[in-house]
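Got a structure for you, written out below as structure tokens; questions coming shortly.
Every protein chain but one is kept in place in this view of the complex.
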Amino acid sequence: MPAPVMLLSELEEGQEADFFALLSEKQELTTRDGKPYFRVLFRDSQREVGLPIWADSPLANSCRNEWAVGDFFKLRAKVLQTNFGPQLEIRRIRPVAETDAKDGFDPMMCLPVSRFDPEQMYAELAATAKEQIQDEPLRQLVLDIYDTNRVALLALPAARRNHHACVGGFLEHTLNVTRTCVHLAEKYTDLYPDMLPPLDKDLIIAGAMLHDIGKLRELRTSAAGTEYSAAGELIGHILQGRDIIREMAAGREIDAEKLLRLEHVIVAHQRLPEWGSPKPPMTPEAMIVHYADDLDAKLNMVVAILAEDKSDGVVTSRRNPMSQSFYRGGV
Amino acid sequence: MPAPVMLLSELEEGQEADFFALLSEKQELTTRDGKPYFRVLFRDSQREVGLPIWADSPLANSCRNEWAVGDFFKLRAKVLQTNFGPQLEIRRIRPVAETDAKDGFDPMMCLPVSRFDPEQMYAELAATAKEQIQDEPLRQLVLDIYDTNRVALLALPAARRNHHACVGGFLEHTLNVTRTCVHLAEKYTDLYPDMLPPLDKDLIIAGAMLHDIGKLRELRTSAAGTEYSAAGELIGHILQGRDIIREMAAGREIDAEKLLRLEHVIVAHQRLPEWGSPKPPMTPEAMIVHYADDLDAKLNMVVAILAEDKSDGVVTSRRNPMSQSFYRGGV
Amino acid sequence: MPAPVMLLSELEEGQEADFFALLSEKQELTTRDGKPYFRVLFRDSQREVGLPIWADSPLANSCRNEWAVGDFFKLRAKVLQTNFGPQLEIRRIRPVAETDAKDGFDPMMCLPVSRFDPEQMYAELAATAKEQIQDEPLRQLVLDIYDTNRVALLALPAARRNHHACVGGFLEHTLNVTRTCVHLAEKYTDLYPDMLPPLDKDLIIAGAMLHDIGKLRELRTSAAGTEYSAAGELIGHILQGRDIIREMAAGREIDAEKLLRLEHVIVAHQRLPEWGSPKPPMTPEAMIVHYADDLDAKLNMVVAILAEDKSDGVVTSRRNPMSQSFYRGGV
Amino acid sequence: MPAPVMLLSELEEGQEADFFALLSEKQELTTRDGKPYFRVLFRDSQREVGLPIWADSPLANSCRNEWAVGDFFKLRAKVLQTNFGPQLEIRRIRPVAETDAKDGFDPMMCLPVSRFDPEQMYAELAATAKEQIQDEPLRQLVLDIYDTNRVALLALPAARRNHHACVGGFLEHTLNVTRTCVHLAEKYTDLYPDMLPPLDKDLIIAGAMLHDIGKLRELRTSAAGTEYSAAGELIGHILQGRDIIREMAAGREIDAEKLLRLEHVIVAHQRLPEWGSPKPPMTPEAMIVHYADDLDAKLNMVVAILAEDKSDGVVTSRRNPMSQSFYRGGV
Amino acid sequence: MPAPVMLLSELEEGQEADFFALLSEKQELTTRDGKPYFRVLFRDSQREVGLPIWADSPLANSCRNEWAVGDFFKLRAKVLQTNFGPQLEIRRIRPVAETDAKDGFDPMMCLPVSRFDPEQMYAELAATAKEQIQDEPLRQLVLDIYDTNRVALLALPAARRNHHACVGGFLEHTLNVTRTCVHLAEKYTDLYPDMLPPLDKDLIIAGAMLHDIGKLRELRTSAAGTEYSAAGELIGHILQGRDIIREMAAGREIDAEKLLRLEHVIVAHQRLPEWGSPKPPMTPEAMIVHYADDLDAKLNMVVAILAEDKSDGVVTSRRNPMSQSFYRGGV
Partner (left out) sequence: MPAPVMLLSELEEGQEADFFALLSEKQELTTRDGKPYFRVLFRDSQREVGLPIWADSPLANSCRNEWAVGDFFKLRAKVLQTNFGPQLEIRRIRPVAETDAKDGFDPMMCLPVSRFDPEQMYAELAATAKEQIQDEPLRQLVLDIYDTNRVALLALPAARRNHHACVGGFLEHTLNVTRTCVHLAEKYTDLYPDMLPPLDKDLIIAGAMLHDIGKLRELRTSAAGTEYSAAGELIGHILQGRDIIREMAAGREIDAEKLLRLEHVIVAHQRLPEWGSPKPPMTPEAMIVHYADDLDAKLNMVVAILAEDKSDGVVTSRRNPMSQSFYRGGV
């Protein structure tokens, strides 16, 4: 009877089991005393464990010639504590086969994922649109864009690196931004009842939900990671997001000015030209979406920097995507 | 029996009444056909009405030699509609006397004021501190700073120009920022339960309430308007606000690291060195306060720009404190 | 028998004739000795002549109450030399009527126009596309965009102000850029025969012809002048030009990469983000179009600055759209 | 009878022959398994081939102690295909001797060279000056500067790195710029016949030919490569180029304003102060030369980046002298 | 017997006398009640007094048609106190004649001058060179440049506007810089005895004395004021100063490296490219001269701003050549 198929992230120390994993790194290195080896890392969505493959290992040949980063494997192995931290001890390893699907293999199970359930986040976003966007054609436009791209959105990261770079990251970031925007839209609608033109809550919610929708075309995500598409490189998600909206809006009965304002929210959401926005926010709605977006992205980066920085002292190193130090605590 | 003392802003067209007003502007001008006159404006907290004083007016001499911008007057006058808009027709005018206080004169009644009641805003802020700041010494620090400066805070504007430049403006802006910060502190505390060091909601609330506290020393407000103090010019409200906190904290049992983090929120709240912050936000708390503050100030500026811009076309002129156009509507 | 209808720009000194003209300026002024008058300017496409309308003129009332800048008139008048330069002496003046069209009235005859014939420039551009663009679908795309917008293109200026701001200005600027691009495409194709991917002359020509095509939507031109449309303000001609291309390309058999490269030429043609390009030129073709475009626009500005600057000395003032001095000559 | 002296770049695989070569690189390295060796590269003008020199090689001692980068050698060797690409197998090697000149040795034969014949480029430039520069003293000035520096100009690169960094590179770049300038000078002279001062084609051609002439003094070129001279570092080619012109012009009958305008073309040709130009282009002639120069230099860099970039994906890495990605193709 | 010829700056109130003066300003204005007049200002080196010339004045015609700014006049007049400050009451006025020289007329007597005697400043600079510059050829170079340009240097301002813009201003600024440099050269030579290359005091002194020498060619000074020459505009005093040094050094026995270092001091003395220096200071000597120069120029500007600013409050306005406020005093 075969060992049960478990998850790498469930394995306890010393427990031997079968599991599926993604080869996420493979580097050819040399020890201090000149011994060559491959350092390889296997991961599922929650955990990443490595091991060295020495030149005299029975796996050495396969490792050198057959294993490629981004490939999926079925392993029988145990996780052992060593002086170099936890390491895998591999009994068997073979590439994933089609028939593994029936044992529960799914490439997504091996990618880093949001701590939140994509389905639930998607549902909350859809519900927000339904409840909060009063203008019927605008609401329908937002919902149709989501519905049409449902499968891709469930998996999409928010960025290739830097912030929310995980399965479901797009939805996590978008949901955060949308929640903040609901709060701000209500606050400022109350605060400025006489504004002309009046603050348009619908636009703020729609803008929050669609501000990064161009990532659908800018990024190309596969098991091996996320890359920019050619159009992502040459055109960029800001313009591509506006394309998605215009294509979906074509032929609908949507108010022309409202659509233009929505396009502007997308175009201006990065605020600065050097961050990719050809126009600065010229409406309060665009301004609110920008702030909610920028704060959520930056805060996610800070959380990651504080979690990952290895330097000593009261502050982190400056070598991180924000090029500044952050405070760790201590006086 | 004297005419009842009313408010300028209550007067209906053609109604003659006594009221108190501030001389808010006095300019010596010439008509197109070479006739010299003074253009003067009188205001109370809600309304500003002007009139020309011609060289042959019985008021001409007093106007030229005695009236100064910032002086308060008791007038008996009516407001009339003219081709040049509403104008005052003055029957009597004399400087305010000490005894006018018993008829209800108060300099504050003549200054532009927040649409919100300063007492209520103050109360909401104090209540927020009491309910939301868990750390006792920190909570007490915040409350004592507010109590000690209660009278000044009730009247303080948020800035000399640009945003919330009215009586109560400090409280209005601070309350907006604090409300947003309560929302964000709760959201992100939930979102990142494992952050190290943990996100400190206390600090965010205290930072929101105190971020601009240095305006107490930077600005010098009188009936004639708001100016920078000498120390405001040479040192600036960011450093002065930190002084207020350090002075109040001296000798208290407040955790040294917590106090340092609070000082940092103040020091970093403008984010960029060219905006006056010698350090960028190096903690998530400082980052959150910065975003909430910046959005509220900018949005208030946009509201004012849209309300005041006189140019034609779908967008405003760029000659405004944000040096860019804003969209008015229209396709 | 009526006086023959002539052109204002044909009138010799002292000659009285009927002509059509646009009221291009109307200002209420006062002489040094306090006399009020209106200064008005009438223009046709080549010449602009003014006169003062004194308060006691029989035209004074119409001028004040009825004449608006941008209106067209039929005048009977002569041009006289005065101490203040040439001035009109008006015998009769009335607004243009519909029936004037049969006497040859056409609003275009009153606007500043390119020194070059729009029809000929259009024809040269179309011929260039036909001869130089080898790829059939790309060539057809360019030609169809031109054909579809033929009437608008013949009149379109290249910009609201700054450079080529006249009827036909778009074609004049585009033709200059296209001619330079033909030269450069040939030179550099010869120079780098081994480049990979090979330099694509088709793309350079198509990019040159379409780089500013979004001005069709960004600008709104009428007899009263050129303004930005709402979408021009909020989105901008770079994105709008790409829209025109994508809309026309939809459903055609055009190579996807070629279309993407063409879109990139449009998106990148201003090079710097602060000039409106969200991406820098990432292909040699985009780089060549940028240089040819930028040089032609800047040179046209310099020519205008040298022609119009009124300051003394060997160099012009810095108060011009390029914010620097230019050399007039002299040692 | 000795083996015939061939060129390294002519050798076919396996063919043994004598040839002259420059030692262009020598690095002390260690293999993965800790074995030390020298990696050396030999080159002629068209081809660069390397080999490892192991510690136990008979060449090891000479290599370590005697061979220096920039030295010339006569080798008898063959080129063999290996797993690491083509490598030399050396039979004999000795430093070049004076008498090798009679066998055709010339240091220039070992340096990277322009694909174009320096003599022909020089001739075309001289002919252009003769035909296109109408003003006799100016034409003679340009020609005399070229004649006086003929030998150096034939070998000069256009830059130490970045663009046209090869023997003849100066002439190649200058010829490109001059050809573009001839085209632009003719186009814009036609286009703006009424410009004041008139566009001066002579100046444009002379400026194009001389814009980088200061490289003669800024760069110090030897077989070992190109370095900056001390004056190149402390003063720079822009000022040094103007020196060359002023020294040659001293005592000639050249119009003072024309000379000043020519000096300005040199001084302003980099346009931006941070690129080394103390003054921006203040004449149309300086502007035209700048654009033609900048485009040619940048395009040459892009060609090299596309040819040399080793990264994967649709775009190149950003680690190149232009600090941005370029598109390789693919969708 | 003629009235004695006095100086305008010596006249006491009500005293009538003959004096020479420069017409420094002439503006055609209108009073508030529409009366046209000319406002004219006359000055000598210490004092500037104006008067209105009304249309009915006997001087009106000459003023309108004959008087030009920059002309010199002999006046018989008195200075009277009026409500508009001191004004001239003119009895007689005629243009200066050649024969006035014998009565002491000298155009220089009418220009603003340094508070220090140019001859003495010149002498101190020459003495400093003689005493402090050890290297004989370098010392002689500096002295010869001064001697050759003695007359011009005595009158030269340091700048057209901004700092030391008066007769003798060049010498005043240069002397300040040189004195500071002597101090710094001595201090830092003592401080860093082991520096390699050793700090060269000679170079610092020579650099201080010559750093602005190009102003001789950049500026064109006449009684009517200081303007930039054409070469000043197109080339600039940094390059022109280096020219003067190179021309004077040509054919001398001056150490090549020393001369290069001196040229570099001149080239780098503004430090930043946007301030006109194509190279930053790359030697300690250039750095020292830059700091001494920059401080002296800036301080002179601050002194003038504090003396001339007319705004109220504890700080000056920002509308001054340094675009920032300065503190006047007060708390």
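Structure notes:
Lettered A, B, C, D and E in written order, each chain numbered from 1.
Here is the rule we go by: contacts are C-beta pairs under 8 Å (C-beta built on N, C-alpha and C of every residue); 3 or more make two chains touch, one makes a residue touch a chain.
Since this is a predicted model, take the numbers as computed values, not measurements.
Taking every chain of the complex into account, the chain not shown here touches A, B, D, E.
Check B:I235, B:A304 or B:V331 against the missing chain and you find that the one touching it is B:I235. Taking the whole complex into account, chain B touches the unshown chain at residues 230-231, 233-236, 238-239, 242-243, 246, 257, 260-261, 263-264, 267, 272-279, 282-283.
Summarising the interface, chain A meets the missing chain with residues 32-34, 313-315, 325, 327, 330-331.
Touch with the hidden chain on the side of chain E covers residues 176, 179-180, 183-184, 187-188, 191-192, 195-197, 256-257, 260-261, 264, 280, 282-284, 287-288, 291, 294-295, 298-299, 302-303, 306-307, 315, 324-331.
Just so we're on the same page, only the chains that are shown with their structure count from here on.
The contact pattern of D-E recurs in A-C, the pair among A-D, A-C or B-C where over half of the contact pairs coincide by residue number. Look at the CA centroids: the one farthest from the centroid of chain E belongs to A. Centroid to centroid, with C-alpha atoms defining each point, chain A and chain C lie 47 Å apart. Touching two or more other chains at once are residues 33-34, 230-231, 233-234 of chain E. Listed by label, the pairs of touching chains are A-B, A-C, A-D, B-C, B-E, C-D, C-E, D-E.
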